[in-house]
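All protein chains but one are shown at their positions in the complex.
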Amino acid sequence: MLMDDKTTTVAELKTLVATFCQERDWEQFHDPKNLVMALASEIGELADVFRWVSNEKSRATAVDQEIAESVAHELADVVMFAFEFASVCGIDVASAIESKLKINAERYPIDKAKGSSVKYNRL
Amino acid sequence: MLMDDKTTTVAELKTLVATFCQERDWEQFHDPKNLVMALASEIGELADVFRWVSNEKSRATAVDQEIAESVAHELADVVMFAFEFASVCGIDVASAIESKLKINAERYPIDKAKGSSVKYNRL
Amino acid sequence: MLMDDKTTTVAELKTLVATFCQERDWEQFHDPKNLVMALASEIGELADVFRWVSNEKSRATAVDQEIAESVAHELADVVMFAFEFASVCGIDVASAIESKLKINAERYPIDKAKGSSVKYNRL
Partner (left out) sequence: MLMDDKTTTVAELKTLVATFCQERDWEQFHDPKNLVMALASEIGELADVFRWVSNEKSRATAVDQEIAESVAHELADVVMFAFEFASVCGIDVASAIESKLKINAERYPIDKAKGSSVKYNRL
């Protein structure tokens, strides 16, 4: 099969990951605490790629032929553990994002937040 | 609109997040380096919820009525920044997951990995 | 030389690390942002060791002969980057700890906090 973002639902990816883990009897390790630690570890690997790279250069680094694939795979690890966490906790990701964006829209009204990186509690 | 994982594609969520950011002129801040730092920060908030909770209790904590919504929103933040990172880097998330799972399947063959939490390089 | 915690001051360790970096002309990379990313990455490596280990077993894992040295070295990386961050930002670590513990003592009075892992804003 060849998957892509346009035709793949979040539920399909959650199932794909959960099935991979169930086949290996890994549900016993996948409690929320462990999955958050796994996420922290995977983010650390992504941070490792960019730790000494400047902001400007990070755009080129991310698509550098030599490392683009490994960056994509690190990102995949992050999303997979995030989805597995969601599955274990009974979280509907799309619904949670929709709900959080509603809060963010109130915290960051366009006219106030436009072009600003200031946090909402200082806006 | 009411979104859910069954009917929402990754591309739809990526667009939702990217549009929210474009409306606020935030693309200037969203280079790969900054987005990875944002991810590290959001994971830290998720880790904060579970830092003193045991493995067993973490399953109950995650669905505790009082905090379930905030856990879902923290997870939403993680996924949103991961998707925004993917958009900025031109990564197709579904394709990257499919590709990474193929590698993981070789690293963790079912007969060897079943019931084990040992890392592949020690398996 | 053989250093140990009893006879080594924080300033000595800060100098040791800073000198190592100066000899390699690394100050140009060591701005606060990069150092925080390095810290996130090093913590990720430490998290990797314990991600699938239960709370009870983590005490044994940390002193397991096979990995104790690598755990100590990961911890060393964390402290070195924390000290380098302090040097770059002009932070006196001992003074900052003393000052933060004073705040923590107010947030967590012994009679209220004893035996509890509840955060101060819920105590």
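A, B and C are the chain letters, set down in written order, and residue numbers restart from 1 in every chain.
Here is the rule we use: a residue touches a chain if its C-beta (ideal position, glycine included) is under 8 Å from a C-beta of that chain, and two chains touch if they have at least 3 such contacts.
The shown structure was predicted, so the numbers you read here are calculated from the model rather than taken from an experiment.
Visitor: Quick one: which shown chains sit in contact with the chain that's not drawn?
Guide: The undisplayed chain, in the complete complex, is in contact with A, B, C.
Visitor: Considering the whole complex, which of B:43, B:79, B:94 or B:113 touches the chain not shown?
Guide: In the complete complex, the chain left out is touched by residue B:43.
Visitor: Tell me where the left-out chain touches subunit C, residue by residue.
Guide: Listed in rising order, the touching residues are 1-11, 13-14, 16-17, 20, 23-26, 28-29, 31-34, 36-37, 39-40, 43-44, 46-47, 49-50, 53-56, 58-59, 61-63, 68, 71-73, 75-80, 82-83, 85-86, 88-101, 103-105, 108, 110, 113-117.
Visitor: Extract the touching residues of subunit B with respect to the undisplayed chain.
Guide: Residues touching the hidden chain, for subunit B, are 29, 34, 37-38, 40-45, 47-48, 50-52.
Visitor: To test your reading of the contact rule: which positions on subunit A touch the chain that is missing from view?
Guide: The missing chain touches subunit A at positions 33, 36-37, 40, 52-55, 117.
In the analysis below, only the chains that are shown with their structure count from here on.
Visitor: Same or different interface residues for subunit A and subunit C, judged by whether over half of the residue numbers are used by both?
Guide: At the contact between subunit A and subunit C, which are copies of one sequence, the residues are largely the same (over half shared).
Visitor: Starting from the mean Cα coordinates of subunit A and subunit C, work out the distance between those two points in Å.
Guide: 26
Visitor: Among the residues of subunit A, which ones contact at least 2 other chains?
Guide: Correct list: 29, 34, 37, 40, 43-44, 47, 50.
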